Each structure stands twice: as structure tokens, then as C-alpha cells.
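All protein chains but one are shown at their positions in the complex.
Read from first to last, the chains carry the letters A, B, C and D; within each, the first residue is number 1.
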Amino acid sequence: MNVNFFFEVLIGGLLSGVMYALVAIGFVLIYKASGVFNFAQGAMVFFAALTCVGLIDKFGLSVWLAIPITIVVMVVLGLAIERVVLRPLVNQPEITLFMATIGLAFFIEGLAQLMWGSQVHKLELPIEDVPLQFLLDKFNIIVSQFDVAAAGICALLVTALALLFARTKVGRALRAVADDHQAALAVGIPLQRIWAVLWSVAGMVALVAGLLWGARNGVQFALTFVALKALPVLILGGFTSMPGAIVGGLIIGASEKLAEVYLGPMVGGGIEGWFPYILALLFLLVRPEGLFGEKIIRRI
Amino acid sequence: MQMNEIEAHLGASAGRRTGPVILDMKNISLSFGGVRALTDISFNVKEHEIRAIIGPNGAGKSSMLNVINGVYRPQQGEIIYRGEHRRNMDCYAAAKSGIARTFQNIALFKGMTVLDNIMTGRNLKMKSNFLLQALYWGPARREEIEHRIKAEEIIDFLEIQAIRKTPVGRLPYGLQKRVELGRALAAEPEILLLDEPMAGMNVEEKQDMCRFILDVNDQFGTTIVLIEHDMGVVMDISDRVVVLDYGKKIGDGTPDEVRTNQDVINAYLGVEH
Amino acid sequence: DQFIALPSYRVGPYAAGGSGFYGGVIDYFNLVNMNGGVNGVKISWEECETEYNPSRGVECYERLKTKNGGATMVEPLSTGIAYGVLDRLPQDKIPMTMLGYGRSDAANGKVFPYVFPLITSYWNQAAGMIKYLGDKSGGMDKLKGKKIVHLYHDSAFGKEPLPVLEALSKQHGFELIKIAVPPPGSEQQSQWLQIRQANPDYVILWGWGVMNSVAIKTAQRNGFPREKMLGVWWAGSEEDTVPAGDAAKGYSAMTFNTPGNYPVMDEIHKKLYDAGKGNLADRNRVGSVYHMRGVTAAILWVEAMRTAQDKFGKGKAVTGEQLRWGLEHLNVDEAREKAIGAFGMLPVVKTSCDDHEGSGAVKVQQWDGKKWNAITPNWVVGDKALTRKLLEDSSNAYAAEKKITPACAK
Amino acid sequence: MTMNTAAAAETVSSQPYLSVNNIEVIYDHVILVLKGVSLQVPQGKIVALLGANGAGKSTTLKTISTLLRGERGDVTKGEVQFKGERVDQLTPNELVKRGLSQVMEGRHCFGHLTIEDNLLTGAYTRSLSRPQLKEALDKVYHYFPRLKERRASQAGYTSGGEQQMCAIGRALMAKPSMILLDEPSMGIAPQIVEEIFGIVKDLNQKENVSFLLAEQNTSVALRYADFGYILENGRVVMEGAASDLASNEDVKEFYLGVSGAGRKSFRDMKFYRRRKRWLA
Partner (left out) sequence: MFYREAGQFKTSYQADNQIFPIRQDRIALAALLVVALALALAPVLASPYALSAILIPFLIFSLAALGLNILTGYAGQLSLGTAAFMAVGAFGAYNFVLRVPGMPILLAFVLGGLSAALVGIAFGLPSLRIRGFYLAASTLATQFFVLWCLTKIPFLTNNSSSGVITAQKITILGYEFDTPASKYLLVLGVVAVMALLAKNMIRSNVGRSWMAVRDMDVAAEVIGFRLMRTKLLAFAVSSFYCGVAGALYAFAYLGTVEPEAYNLDLSFRILFMVIIGGVGSVLGSFLGAAFIVLLPVFLNVLAHGLALPTNVASNLELMVFGALIVFFLIVEPHGLARLWQIGKEKLRLWPFPH
């Protein structure tokens, strides 16, 4: 076996994992803070990226101008979601809220394409997606500098959000909300304001994910599918853990690539579609709440 | 179990009898991580008696019940139930061998009606397989109706006829407690474990509840293990009381003995009741 | 008038392709109507949103088929939907075209009288690809010992060409390496690492949707030259290359509608878009691959209408059954193409009961960073004898399974 | 006892701090639960809300704290005033900021948070410095030493009584001027029940906090309260000074379990009590 190749696969997998984690963070954020499994996360990623690119392509704005404007748009979207969807559904069962986010996903997908058309776009970020030269020269290993930058951004985001949850009053309140809406209201946590802020932040996280994935794959409807890549990461790392998203991403990314490369050919290939799910499932059998997820309290 | 029968029987309650030891807990210890919920506790329950467990909050009373019917597995100790020695119980075996219970934080099936909840209590007695049930035919149908009759008797007994078809989630707390008792009774248990069955009730309702408990005990000879914080109730209806504090046993005996035990007064009662 | 059912999709993951294709179709219909229709018969149509979803597509088909006195033709541009209505066509007597998709053996008119995979099928495309690669390497014999990767969408679509590719690899002695990409294919790092490891001479990109641009991008990330990549015609549109940005430069793909300037396209620009009557919201997309593919399809349909009218009466709308006859007796030769103003845009198409494809020729186009350019001056035709045999075997097996006695419709 | 009688002797002279006027509540659009309930809580007083299971006590409290919306309940009539201002359209957060806190029935702790974090969320509406927070925490721990021992445990794993204490402590952290207490004694050891009511009295007297408490433990409640309301079937059927209620024969019989002959043993109840309804 070629050791060099092995490392290349491994590193490529780890970096892909970081990209998955980027999407998973958005899910964790909302789930941890309100107990809502946000089906619309993929749609938000698409919406954010498309808005940004639309501003660039249609109105000729520069990236640096388009991004702040998109942030404003995402905040407005967050506020609207809180007002129209979440507020009337306080204290409803998880499954209802989940369904509401499905409705939301349809709405956002329609809105995005209505505003910007169904055309695909390219997105150029200042970081190029080419192999890092010195690694290629020295070890003949391909590592894209884009991925390295993405990993940096991802680490930054996770650290910031993890600190928010662990260290601040708002973070504590958010975790409380996820446990019990009614009780959170009763102690005076301003659920509505908190949710509005939360969804706005989730919108921004979606924008980051959208920009990075968009630069990689182009900005097109299929961006909504990246959520599928994030799900196994999510269950492996735990729905409620920011670091879990990263660790889960790394494990899933690396193992799915290794499996595809080394096991795939034996069974006809294309196993990446289900392998991460089965892997996550096996992990769950040992730890039903993921690697770092909060234990589900079942007591009578 | 007809109403009139029960009422006719009430007079006979004076002649109470307790039998041999049916359940013997030996040196039970249970801890959760660092928290020692139970430390080396032994006590026994005799047939037909009403055995109360009391103690301050967090003393380990509920945990004890959980050990008895197999929700928790103690790290140490032995359970002797009807002469059989076991390291621990498991839920299904416990139910199968006639242990039923109610819970401190009501554990009813929220989405189901009162009637359905009580019917679930009879599940171990239902034999027909699921294909017959799907066809709702022959034996399955007969069985269903038979058990429905039993369930209705319990509903009558607990005077909850009016809410028979209401989903339990909507009921006020006190009624839910009663339905839970009904579900446990439906299993026609030999030992009934009751975890604070009277919390959240007013005196009138407590009186009714006591009556139910005494009747069950008299009528069917059901052994009852009861946790309760209302000392009036405990002292009035129980035969023997075990007192826990911080996971340790600090007293065991008749209500009168316990009432005057200085340790118990210090740890729990505060004043003599 | 002549009513055509258009179960189209303009939302969802494939919206970009759907809107381009149906935009082209409608543009050409409008143009024909402006010019007086088909011998005076106006074409009418109705669109119905399918979201590329089989059950919604079937509903659309059923809804449209009885409208306006009955639809006389249908084109869903989706394999799933096409399969969903396949069984219904003979009963309803409505012909369906499948331009460049669906089961390749449907070209056998004896078994599938109402289905028309016009111009070319996946099998002919695969044969054409190998032919092209052979020519490029300097002759078919030079393929011996070469490595060709078949990087495919892991679905019925991606597996369709395997019999042809496998047969040709045996025949010409090249090594065929099959690498599957699980749908939707938005991540392909491991596949491209495998490709890098194998170091093949060519990569056939048998992709669809987002998979294509990701493949191109990932090829770049892994330093694989795009010049060695050859995509299928569903991996050869602006929608596939634009999102990949500069990475797509030099990438080539198959097509059956040659990019370029044609009088008919000019006319569409002038008569429709200048007058604000074009179907596409974004005028830049006029003349894009999907748009031209729509125009191409519409040209063939209109030609079929003419052919049918020639037989069943000029100036009268034809029925579905008659239009089926027209589709089966198409003869769009060079002269006809010139008359339409589309010479060279599509190959010569001549259908018959045995051959509902009518051509089997393909072209190769290359992306120069801004637009597609044809790079094969002539139409490429692969090993048709091979595909013919496969077609017969497969369609006869189908007929046996379905208890159909193969026969030409009258 | 004497103290209570003295308090009750004062008539309701002060302007009501909280007043509920003729509210009607419907759950799920069809279940009518409160049929015109009115009550007042004067400033600095303790008011008890009594009634059988299902009478509507919890619903009344939830209406006041506007938590009803989350349970698909609608207030179809009536209004609630707090400190002379209509509050039925406010959010619970605004109410807590104005000084009105609720302890909900059935504990409702945040199961995944530790006891200490649970308590800290209680102070969300106050911006406190670290030492101030510590002080507030210490006060709660002083009241409930058991909580201090379990401070680092996740609330979901504590015993029923510990959770109840946690819920009460959490409400205290907001330093409210009015507290709605829903069955504070439920599942609490008798000693602690007395302590909790002691705390109530303490806060009431030292910090002038007003209380509206729904309670099943009628004897204790009436011992500590100034006024009482009795709810049956969604209506107020009796109201008055606590001492008056405590000596009312009907109340004695049905809520205190003492009939003419004094308290009877639970064992000696020889028949099921046919419920006498006040307004049936």
C-alpha cells in the first residue's frame, strides 16, 4: 500500500470533514438553543449564497460590499422567521416545529429563486482552490489552500459559538430554552428576542457555509443538499455540541474517504452515500447521544 | 370487584392480617456516579401489609422503588422475592411476577385516553396474537371485551367514569394520579408500589385515595409499598414504616415506634406527629 | 391548433436545465406561430410544473393529455417521469420524445411504438465517445493499453452505458475503470484521489446536476487536466461549467446540438427577444446549450408535424396517432436544415419503425472559459452495429417480459 | 396563629396590587375552563387560591403570567391588572421585569442544566455583577441547603423534592415583588413545607413581596395566608379572610378534613365522600 496516497486520502477526508462541519454548525446552533431540528438550514445556506452572488452578478457589487448586505438580509430573514413562524408555535412538540421548518424550507427555496432566478452562478472568493505548492513539492501531497482557509474559518466559528454557549448568560438561557419553553418564559427569558437573534446568527453561519461551499461547487440549488452531508456529522458528534460538529466532521470525512477508496472498489463503489450513516449508527449504538451530545435524560 | 361488594366489605377491614415476608431487600447499595442514593439498606415487606417508606427529599425513596421493580440495578445487594434470590430485578420480570407501580412524576401515556391507559395495565393478561387483533375477530374480540369489562370496573371503582374517553394529558394533576393508580390496579398486582400517590391532592381527595388503598389491600390482599410525605396519611394507614435519610436507613418499625424515634424526628419529622 | 403537453420543471435542483430547455422549445414554437404556423396550423402548448418528480409528472401528463382536444405529444425531459408515463402512451395514443435520455433500447419502434429517443441515445453516445477518444489518440488501435475512467452518477442513468463501454473495452483493449459517485455528488474528493492514483488517459464524466461542476472543480484541486475529461451531454452545458469558474477551461463534453450561430437563433433574437416576447427572463441564456437543445427538440417536432400533415392533410392539426406517424417518418436532411436555418445545428435525422432515433451522431464541444465551441468538424458516429445488437437484445427481452409481440405500427 | 388573625383583621383597604377581573379561559377552542374568575391581591399580602383538582387554579395563575398562550389556551373575556396597569398583552419576560414571577406546577426545571445554572437563569432579567449573583445564589442556598449539596448535578437527575426546591429558588432569583406559586408543597417533606411557607412569610414581611398561591395543603395555606379564594369548576365560590375561611364549617369539612368531631383518622373514613359541589 502506498503510504503517501493513504495520507493524501486521509488529509483530503479530514478537510472535507471540515466543510461538512461548517454546515453542521448551523444545525447545532439552532438545535442546542431551541430544541428545533432545522430542516431549512440547507435552504438558508442556498438563500444566503444566492443573495450574495446575486448582488455581485446582478448589481455588480464587490464581494466586500455584497457580504455585509447579505448579512443584513439574513438578519431580516431571521427576524421574520421568529415573528411569523416560531412565535405562534412556542411550546409545541418538537415534531411540529420540525415540520414548520420544512414549510419554511419550501418558502425560502421559492423565494430565493423568485428573487434571483434559477440560473447557476460561480462565486470567486479571494482564496484560490489550488493545491498548496510547498506540500506538493515536498511530500507530493495535495492539500488545497482553500480547504485550509475553510478549516481556519470553521475553527474560529466553532470556538466563538462554543464560548457563547458555555460562558455567557445568553448561552445559558439558550440551553434552558431548549429544555423547556414554558419554564424559560416563566423565568423571564425573552424567548422571542433570543430566537430572533439566534436565527439571525444562524443566517450568518449559513452565509459562511454558503460562501465556502458556493465557491467550491458553484452557487446552485444543489447547495441545499449539503445538509445531507452534515447529518451524519451531526448525529456522530451530537446534536448539542459545537466541538462535536468539528470532531464528527473530521471522523466522518476521513473515514468515508478511506472507505470509498479502500473498501469501495470491492463492492462496486459509491458507498459514500450510506457509509457515513452506517458509521454514525454504529457509534450511536455505543453512545446514543453522539460523541459529545448531551445525554438524553430518561427518568421516571 | 363491584361497588356494592366493596362497600359491603368495608366493615371487615378490622380483621387485618399480614402474612410471611414476601419481599426482602438485603444490603442494597446504589450510586450514580458520585451520588450515593442508597447505602446498604435492608428491609422487608410482608404479605398483605401496607409498608411505608418515608424520609426527606432526596433520601433515596423513589430510588428504592426503582430498585424493587428493576428500573435501577443496585451495585450491591440482593432481592429476595417470594423466596427467589436475585441480584436485581428487571422491569419485565417484575411486571410479570405481579409487581405494579405508580410514579412520582406521573408516567401516564399522555396521548392516550383514560380508558386506554387503564387497558394497558392489563396487557400481560392478554393472550391473542397481533394478527387476530388486526382482524379483530373471534378470540381477540372476546378478549378485548372481557378486559374492557375489567377496566370499566376499575373506572367505576375510582369514580372516573366521566373522563373515560379524555386524553390524559389534558387532565388536572390529581385526576392523573388517580388514573395512574387505576392502571396499576388493572394489572391485579400482588405488590403495588405507590410513589407519592397523594401529592397535589386536598384533604378530601386524600381521604378518598386512602380509602381506595385500604380497600385494595383488604379486598385483594394486595401488598402495598407506599411513599408519602403526608405524615397524617402514613401514620394512619401503614402497618410498618421504614425511614431513609441520605440513602441510609435510620428507622424501621410501626408508625408509633417511628414517630417517637429521635433520629427520625431530627432528620425528617421536625416535630412529633 | 396543434396541442403539445410540456410537463416542465422550473423549480428545484434541475431548474436551470429545465427552464433553458423549455424556454428554447417555447421560443421556437412562438417563432413558428409568428411565421404562420405549420402550414397555417398554430401550435399551442401548456406547461405544468413537475419539479422533476415522477408522481407530479404523471399528474401533469394526465391533466394535460385531455386538454385542448387532447395533447398530441409530450416531452418531460426526465427519465423518471418518462418511465411513469411509458405504459400509458399506447393507450392514450400520444407519442413521447426522449431527447438524449431514458432507456436506450426504446429506439426499437417495434417494441416501443410511441417512444422516440430522437437523434441519439446513451449507448450511441458512449460509442461516440470512444470513437472520438480513439480518433484523438490517433486511431482506434491506439486505444490499446490506455486507461479510461468512467466516473458515473451512481444510478440507473450512470450505469446505462456500461454494456457498451465494457464491450468496447474488450474490443479495443483499453482498460475501463469504473468509479461511482453517490448522488447528488456534491463531494468527490475520494473519487478524484482514486483517479489521480490510477492516472488514466481519459476520464468520461457521466454526470448530472451538481455532480458535474463539482467534478470539474475537484479535478482542478487534484491537478487533473480538464483537457482529458470528456463529459456526457448532460454534463456539457453552461450550467455545468459556469459554477466551476476558470477550472472548466479546456473541459470538453458531448452534445447533439452544435453550439454556434444559426439563422434560426438570430430570428429568435430578433423577432422574439427584441420585441420582448422571449420566454427566458435572462436574455444572455438565449443560445445556451439547454436553450438550443430545446430549440432543436422543437424543430424536430415541428418537422414531424409537417411530415404528418403531408400524409394526413395539409393545414389541419394532426392527432397524436398521426403525429406518431410523422415522428416515425422524419426525414430532416441537410436541405431541410438549411431551410429551417439550422444547418449543422443538429445531425441529419431520418427515422423509421426500426429506428426511432434517426441518427446516433454526436459532436464534441469544448469550453473556452466563456462559451462552448464545437471541436469536431464532423458528426461522430460510434460503433452502431454494436449498439444495434444490444438494442435488439434488450428491447426483445423487454417485449418478452411484457408479453408484447414486436411489430411496426401502421 | 395569632399573627394571622391579626393580619386578617385588617380589611382590604389598600389598592389591589394584582387584580383579575372576570376572566374566561378556553383551551383548544372548545374546552371552557374558567367561567368568569375575579380576584384581588393587595400589596404585601399573601392570598391563597384553593380548590379541588381541576378547579382551574393553575389555569388562573397561567392566565395572569400570560403563559397560557403556549398551551393553546385563550382568554376570551376579562382583564388582568398589575400595579394598576393592564398586563394581559405583555410577554412573560416583561412581566418578570415588572416584578411578577411564577413557579409553575410540576417543577419544570431545565433538566440538562445543573441546579446552579437553573438558579442562574432565574436572574436573567436582572443585570447583576458576579458578587451580586453570588450573593443571590447564597441566599437561595441558605433557604435550601439541599440544593447547595446538589448544585453541580443536572436537574433532571435530582429527586422530585429537589426539583421543586430548585423551581422555587429559581423564581426567587428574579427578586420579584409578586410571586405566583403553584402548589409549592407538592412532593416536599413536611419539615421543608413549613420552611417554604416560612420563607414565604419572611419575604412577605421583610421585603414586602406579595404572593398568590395555589395550594392543596389547605391547612398550611390558610395558616400563612391573609386572604383566600375558593375555586370550584372555574368559578370563585367563596372568598374572605383566611381566618374566616379556616373557621367556616364547609371549608373545615371539605378542605381541612375536620368535621365537628375533630380530625378523623384516614383509616376511619368508612365511605367514599360523595363530593358536595358548591354550585353543582
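Criterion: a contact is a pair of C-beta atoms (placed from the backbone, for glycine too) under 8 Å apart; a residue touches a chain by one contact, two chains touch by 3 or more.
What you see is a predicted model; the values in this text were computed from it and never measured.
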Missing chain: touched chains present in the view: A, B, C, D
Hidden-chain contact residue, picked from the options B:30, B:64, B:79 or B:187: B:187
Omitted-chain contact residue, chosen from B:23, B:41, B:140 or B:192: B:140
Touch criterion as defined above, residue of C:1, C:62, C:175 or C:368 at the omitted chain: C:62
Residues of subunit D (touch criterion as defined above) contacting the omitted chain: 26, 28-30, 32, 72
Touch list for subunit A against the chain that is not drawn: 31, 37, 84-85, 88-89, 92-96, 98-100, 102-111, 113-114, 117-118, 228, 231-232, 234-235, 239, 267-268, 270-271, 273-274, 277-278, 280-281, 284-285, 288-290, 293, 296, 298-300
Absent-chain interface as seen on subunit C, which is shown: 8-11, 15, 19, 22, 46-49, 53-56, 58-63, 65-66, 79-80, 83-84, 86-88, 91, 103, 154-157, 159-160, 162-163, 182, 281, 394, 398, 401-403
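In this section, only the chains that are shown with their structure count from here on.
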Subunit A to subunit C, fewest steps along touching chains: 1
Joint neighbours of subunit C and subunit B, given as chain labels: A
Pair sharing more residue contacts (C-beta pairs) when B-D is set against A-B: B-D
Between subunit A and subunit B, centroid-to-centroid distance (C-alpha), Å: 48
Subunit A and subunit D, separation of their C-alpha mean positions in angstrom: 44
Subunit C, residues touching no fewer than two other chains: none
Numbers and ranges of subunit B residues touching at least 2 other chains: 104-105
Which pairs of chains touch, using the document's own definition: A-B, A-C, A-D, B-D
Of subunit A, residues touching subunit D in the complex: 90-91, 169, 172-173, 175-176, 178-193, 294, 297, 299
Complex interface listing, subunit C residues touching subunit A: 10-16, 18-19, 154, 178-184, 186-187, 189-191, 193-194, 196-197, 209-210, 213-214, 217, 220-223, 238-239, 242-245, 247, 281-282, 285
Of subunit A, residues touching subunit C in the complex: 2, 5, 8-9, 12-13, 15-16, 19, 109-110, 113, 117-122, 124, 129-131, 136, 142, 144, 146, 213, 216-222, 224-226, 228-229, 256-257, 260-261, 264, 268-274
